[in-house]
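Only one structure is covered here, and it is reproduced in the block below.
One protein chain omitted, others in place.
Letters A, B, C, D and E mark the chains in the order given here, with residues in each chain numbered from 1 onward.
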Amino acid sequence: MIYLTRRERFSAAHRMFRQDWTDQENMEVFGKCSNPKWHGHNYELFVTVKGEIPESHGFVMNLTTLKEIILERVIEKLDHKNINLEVDFMQGKIATTENLAIAIWSELKPYIEKHGAILHCVRISETENNSIEYYGE
Amino acid sequence: MIYLTRRERFSAAHRMFRQDWTDQENMEVFGKCSNPKWHGHNYELFVTVKGEIPESHGFVMNLTTLKEIILERVIEKLDHKNINLEVDFMQGKIATTENLAIAIWSELKPYIEKHGAILHCVRISETENNSIEYYGE
Amino acid sequence: MIYLTRRERFSAAHRMFRQDWTDQENMEVFGKCSNPKWHGHNYELFVTVKGEIPESHGFVMNLTTLKEIILERVIEKLDHKNINLEVDFMQGKIATTENLAIAIWSELKPYIEKHGAILHCVRISETENNSIEYYGE
Amino acid sequence: MIYLTRRERFSAAHRMFRQDWTDQENMEVFGKCSNPKWHGHNYELFVTVKGEIPESHGFVMNLTTLKEIILERVIEKLDHKNINLEVDFMQGKIATTENLAIAIWSELKPYIEKHGAILHCVRISETENNSIEYYGE
Amino acid sequence: MIYLTRRERFSAAHRMFRQDWTDQENMEVFGKCSNPKWHGHNYELFVTVKGEIPESHGFVMNLTTLKEIILERVIEKLDHKNINLEVDFMQGKIATTENLAIAIWSELKPYIEKHGAILHCVRISETENNSIEYYGE
Partner (left out) sequence: MIYLTRRERFSAAHRMFRQDWTDQENMEVFGKCSNPKWHGHNYELFVTVKGEIPESHGFVMNLTTLKEIILERVIEKLDHKNINLEVDFMQGKIATTENLAIAIWSELKPYIEKHGAILHCVRISETENNSIEYYGE
């Protein structure tokens, strides 16, 4: 069993808030991250897959295939977008990095399995100081 | 003459566009950076000041003072904000990193001079691949 | 179960040595890290907590709370300090990064649990080439 | 149980291909990484060892010893070399980062055990976007 | 006058040597960088252009245009290639990073001027410790 990690990046706007709370309630829980006029980040996404290494070619998964899955299923939907308003797989969810990691896990899992590898971890770095990891359970 | 550089960071939303252009005209010139629903970045700001080194204390400028000027005059106004809608010194300007660098230069210059140093350069890194430098002329 | 990592930094002086050994014995075991006149590092501290995500707000733990705990319990005691001479929770211990990681774990654990999360890992990077991880057992 | 990670670097040329395939078959599977005239990378190698911390000196393993083992057993054989043609422990293997990580694991394991620590992980970063981890099973 | 820097990356094999010298003479001057079986690097290329900022759009040069010029004129010719054997603009030159920077300058200059900006600097980082800058004179 060996682990392969691919990094991709996206820049997006978001706001952490609940629609059924007042702006003040949101500010108390989410602080400046709840600014109603939005703010944004350069997110780094690290996707780790694992698997056996077939002797025929010696890699866990074709890196170009992994890259294309991440770009098509996740990055194209997030990059230069508003996470709250424009990303289908985040509708109805609070736009925390935690929820984003779980949603990206669900987006990627079937496509990675289709290529014979196992999705192991989705990590998102929101700033150089904050990051989230999700292992699917 | 010696040069001192201080880095500070801010996360903000923005959109590159002209109000007197249609969305389509904006898209043609600014591309995905013109998304009407905003996107955002983790900006890195590098402020370089220069000066002689007095023998009495051996530094160009007190680093804590420099940090406080940058935080108070620039970062507090930009961090977790919408550059187009909420930043006083960007009103009426297209929210490019170029214009942002020039505006930050004007914000910082008088306060740095008041402390006996010369503002040398404002550099802004928008992503790990793109950055802007301005030297005041 | 999801994992949240917060990075904070501190700059400190230290020396690796045992008081009951001669300088020469210390030099043989600890090398230049045992210099009696001290040396120092910019340490990076990565604290990882884990937990379920409540639907009410969508995050493992309030990031501001986590930051304040780390600053108050650890960083304020270490930053711009001498680890051997000035840090209460390192008294009587050899100032290795290993012992520092274990001591920081003990400092943080009760405060993180008080806020409903589980401390998962304390990682300390001493230089860009050396780092230590501790998982509590 | 505590974990110590040491980073070392090497720059090498390689080519991903199977000798029993035609150039075209290799190109279809390995893409531009199969260029018959070689290409190369700055590889980063992260070796993680684990163990108990003896009270006598307070570290998992002497860092200088760990560094020397990695340099002598791995880096000297790889740095400024052609991985396919010049590295004894890669002969007869496809020069993927996956196979490289497994081979480095085998090279390091006996020497790390000889010094009382347990080899935990070999991680190789091939570019800033791609990396491989191997845990020995 | 404002400065815009774009970073792009390429991975390539090379060897520093003169054909009219023996292997031993090459080894004496170029050391391990002269290995006849090649080695390689992940190069980072930073291209800085400068210019006035037109009020109409507020940027020195369209970043997408700059990116495309760098990719088409330089990166496509260097990435996953052998610098000595496969790169047209390096033929007949010693494959030092110095010569590479000067050659890239010549490749880029006319295309950047065609778009109304001035080429200011070509910087190449060969490893995290070594880099070269060229300003055209």
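Methods note: a residue touches a chain if its C-beta (ideal position, glycine included) is under 8 Å from a C-beta of that chain, and two chains touch if they have at least 3 such contacts.
Since the model is a prediction, treat every value here as computed from it, not as a measurement.
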{"item": "Shown chains that the omitted chain touches within the full complex", "value": "B, C, E"}
{"item": "Touching residues (missing chain, whole complex) on chain C", "value": "9, 11-14, 32-33, 35, 37-42, 79-82, 85-86, 127-128"}
{"item": "Contact set of chain B toward the excluded chain (per top definition)", "value": "1-8, 48, 53, 56-60, 62-64"}
{"item": "Absent-chain interface as seen on chain E, which is shown", "value": "16, 18, 29-31, 93-94, 96, 98-99, 101-102, 128-135, 137"}
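In this section, only the chains that are shown with their structure count from here on.
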{"item": "Chain nearest the overall C-alpha centroid of the shown protein atoms", "value": "A"}
{"item": "Rounded Å distance, chain A centre to chain C centre (Cα mean)", "value": "29"}
